[in-house]
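Presented below is the structure to which this report refers.
Every protein chain of the complex appears in place save one, which is left out.
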């Protein structure tokens, strides 16, 4: 079993171990985090063209794991994020609202399950296999959401199931039509007919639910609102990204020939709407976690707004890099923000933004982490968010897509509006912040702020490593292969 | 040293910032020592660089931060002008801030962000590409915000919100502008201005408006100036260094770069963009002065005065003539030194005697003569009275305006001088000539070390602004340096 | 292609059409039914439909193609696991005393 397989197998192993060890299973993260980070780093540095055929079956039947640029970046970022979340959960155990040790114990296997599913999803090119990973991640995500609010989790579960089934229906159509579900093979045989388009539509719609793109984001804010911070972080950073990556595989690798510009603009338009809508809703929230959750809704919009920009570019690699890096930067920053928000809410008198007063003094490191993450989310330099937005904005302006450019620009401003509202509340004085300041929990020490701070710091540092990341993202991009068919050529 | 000198200038404040953030509040003396040490070291580095740059060396550090987009820190003469200004004033303000806050709360945070701001200002000065400029420009916005909101009361938070909404909107417009231009001509390097031939005039004009609009927010040009007076809720050292110098100057500096190093004066003249900008700057000059006249709060009056004065720089840049650009650029330095004097004095008055409103100034000169003497020098310089430095700028601007066939600008300058006199002289009158209120206790101005640290920086900058005027033609004086810059290519 | 081709109706097609009808029914039920348990059932009906389509249409030229079968089996396993998980959640929710916090977070109207 080579490295690619290990990336999936090792977390599964840890999951089993965590299930077996129960109470003391949490200490496994001390081993898992460095191991996975090492593996992911190794993956990122591999020479291009590394693949693994699981079980050594040939393609239509076998499952291909392949380390292209997107996969490398996502796996690496995922390893860092999940590892950091795990380590954070060690020092700040996630107690659900139901409380009790049971929820804390279920957290660990779920974390590893999601890890394995995400890695497999990022690496594989097999659409059915992707279905399985999607379900793994969804299951973990729903269970994590259930740590906060069962009702919200159930709602999430239902909607996610619906999405999965729509996706599966699409897969079924493709199997019937082409007798293969491998993306690379599909790219060679794809043709424009009703079944293919139907399949594409169904799979896309299903995946949009998973990716929480407006208007199918309804599950996300309630699921995040009540979940413990590490669970929210995993949901926003990882679960949402998997749907996005699969959509990338579908639209740019499997069917670039049949996705015309109109269809791309449907996605782009939804993305733009998501940016605006999510931002407006975030601005209206008076509690911290829904605010951050709606921020995710808005940020996901950018990922899809980039679709027409990638397809329309003469030299797509920079827009592609912008899209990919946005995904990575959002993973890092949003995870950091949720972890920081969790710490802040524990220290604050209540869960409203107005209750955050005095935190800037009480927990400067945590507020700093929140602030740095906010910088990246707003797309302010220097940060990964800025690099991504810079690339996307350049592409939009180059193509004369001023509507998208405008949304990119306005979205950043709106993000600034809502994120700085939360931040500036932290600077407000403590006095009179809440009716019962005495009930305020103990102020968290420095060690708890390490994970969010590290993640936010990474999001910032990403801004300086732009060139390297762009290079990685360009590994095995779909249009670099000879089978490339320029999307514009499509009818 | 050749390549790493610019990096060193950015790195030094970073060290100070890191140390400040890391040290707990109770180790304030360590923190102060680190801040002062770094500030002083940086001054030495700059002194060396001034010498080397005058000899014709250009220091450059380059890093490919995105494909085709280099992060370039380049120390040319113009950059060094701004760097020297900010480094010198940084040292002064650090001394001042240490005394001002003494042992207040949240000082680690304050000094950390303070250093980040200086880092950003230095970076803005040294930026060699439009993108680099934007990076540091934004960093400046971000690092300033916690300082504006430092006190944490409603007023400060409100001020911070307003500050952000203005500046972020501005930087977004600026970013859109430079990206648009980059999509047409590729990466923009200041050292090698892009070739703009063949681009429709309308496009160029729109891009120019976007960029100047974006930069104009920080430079507080007339309809975009609203944040500046609000931001006076910040503590005095912040108002002094950042609002009088770093932030507004970053905007003005960017406009200079846009006109001279991106578009080039030829293009700006061909497009007919100089005159409208000059007109806007003139409106700002007069409007700011009139508003200053109407203020009853000392710092607000100074703030509106800044609004007015910074537009001198833009006026000089937009008039496009040899004397005008010298006047504009030298005002960049002169206004900085004079305004920081005023703000530091205002802060000292508030700190020692609780004077905030203009009406409270009565008799301040008798109680704090050194402070008020420094304040007076700054105020007279702002009016443009010789031999304080402000006169030199005004003189060059006036002649420059005439060279550009814009005699009406001279009228603006004259009107502004009169308005400046109208709002500054009553302050001096109150401070020096009216008796202090009976209930104000007598104080000894320079009794303790802390008092001296609070007041002497202002005295030093006041003396420097006098010296910059009296010895305007000596080598390394701001005027001589600016003339070097102008001769080095801005006189085309 | 197969969908549109004027071929004689094979057994596979019958499965597929049935699957399509089931899927549509499931979707319809999901939309009109509010209760979580009914929705879970609706989802299962959709799942059954999808598997039928997969199995029915996925028959290659050979009567027995291993791949669709493998897919269907895997899919069913996944579906069963998820249904069990969903059912467990519904039970838990029904047992749990409704705390005000949950009401706020989830806005339950099931």
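Each chain carries a letter (A, B and C) given by its place in the written order, and its residues are counted from 1.
Methods note: contacts are C-beta pairs under 8 Å (C-beta built on N, C-alpha and C of every residue); 3 or more make two chains touch, one makes a residue touch a chain.
The definition used in the following text is that contacts and distances are computed from a predicted model.
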Choices "NADH/ubiquinone/plastoquinone (Complex I)", "Peptide/nickel transport system ATP-binding protein", "Sarcosine oxidase subunit delta" or "Branched-chain amino acid ABC transporter permease" - which one is the UniProt name of the chain not shown: "NADH/ubiquinone/plastoquinone (Complex I)"
Omitted chain's touching partners, listed by label: A, B, C
Option from B:52, B:185, B:399 or B:484 whose C-beta touches the chain left out: B:399
Touching residue (missing chain; options A:34, A:215 or A:400): A:215
Residue, one of A:205, A:410 or A:465, that touches the chain absent here: A:205
Missing-partner contacts on chain B, residue numbers: 294, 323, 380, 383-387, 391-392, 394-395, 398-399, 402-403, 407, 410-411, 413-414, 417-418, 421, 425, 433, 469-475, 477, 479
Touching residues (missing chain, whole complex) on chain C: 27, 30-32, 34, 39, 107
Touch residues of chain A, complete complex, unshown partner: 155, 158-159, 162-163, 166, 192, 194, 197-198, 200-202, 204-206, 208-209, 215-219, 221-222, 258-260, 262-263, 265-267, 270, 280-281, 284
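What we mean here is this: only the chains that are shown with their structure count from here on.
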Pair sharing more residue contacts (C-beta pairs) when A-B is set against A-C: A-C
Centre distance in Å when chain B and chain C are each reduced to the mean of their C-alpha atoms: 66
Centre distance in Å when chain A and chain B are each reduced to the mean of their C-alpha atoms: 42
Chain C-touching residues of chain A, taken from the complex the two chains share: 60-61, 97-98, 128, 131-132, 135, 138-139, 142-143, 146, 148-155, 157-158, 161-162, 164-165, 168-169, 171-173, 175-177, 179, 181, 193-195, 222, 225-226
Complex contact set, residues of chain A against chain B: 318, 360-361, 364, 368, 375, 378, 380-382, 386-387, 390-391, 393-394, 397-398, 405, 409, 412-413, 416-417, 420-421, 424-425, 427-429, 463-464, 466-467, 470
Residues on chain B engaged by chain A in the complex (per definition of touch): 21, 64-67, 69, 105-106, 108-109, 131, 134-135, 138-139, 141-142, 145-146, 149-150, 152-154, 156-157, 160-161, 164-165, 168-169, 172, 175-176, 179-180, 182-183
